[in-house]
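Note that one protein chain is taken out, while the other chains of the complex remain in position.
Moving on, here comes subunit A:
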Amino acid sequence: MAEVRAEMVANVWKVLVSEGDTVEDGDTLVILESMKMEIPVIAEDDGVVAQLKVAEGDVIQEGDLIAVIE
């Protein structure tokens, strides 16, 4: 199981996966936006998206859980 957490305060601009989706190492899960810059959040393991904790438009804090890959 791998937790994917936010590296910085940001807005969630795009959510590209849903719970139950199969993802591979390197796939983009969500795209954050902070200070007019797009920051893709990448899966670092192969697996299934067990939990997805953010929705488009959310403001998330550094360290917040974005997703859990199992």
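Observations on the model:
The definition used in the following text is that a residue touches a chain if its C-beta (ideal position, glycine included) is under 8 Å from a C-beta of that chain, and two chains touch if they have at least 3 such contacts; residues count from 1.
To be clear about the criterion, contacts and distances are computed from a predicted model.
Here one chain is missing from view; checked against "ABC transporter ATP-binding protein", "Metallophosphoesterase", "Sarcosine oxidase subunit beta" or "biotin carboxylase", UniProt names that protein "biotin carboxylase".
Here the missing chain is touched by one residue of A:Glu7, A:Asp25, A:Asp46 or A:Glu70, and it is A:Glu7. Residues of subunit A that touch the chain left out of view are 7-11, 33-37, 39, 59, 62.
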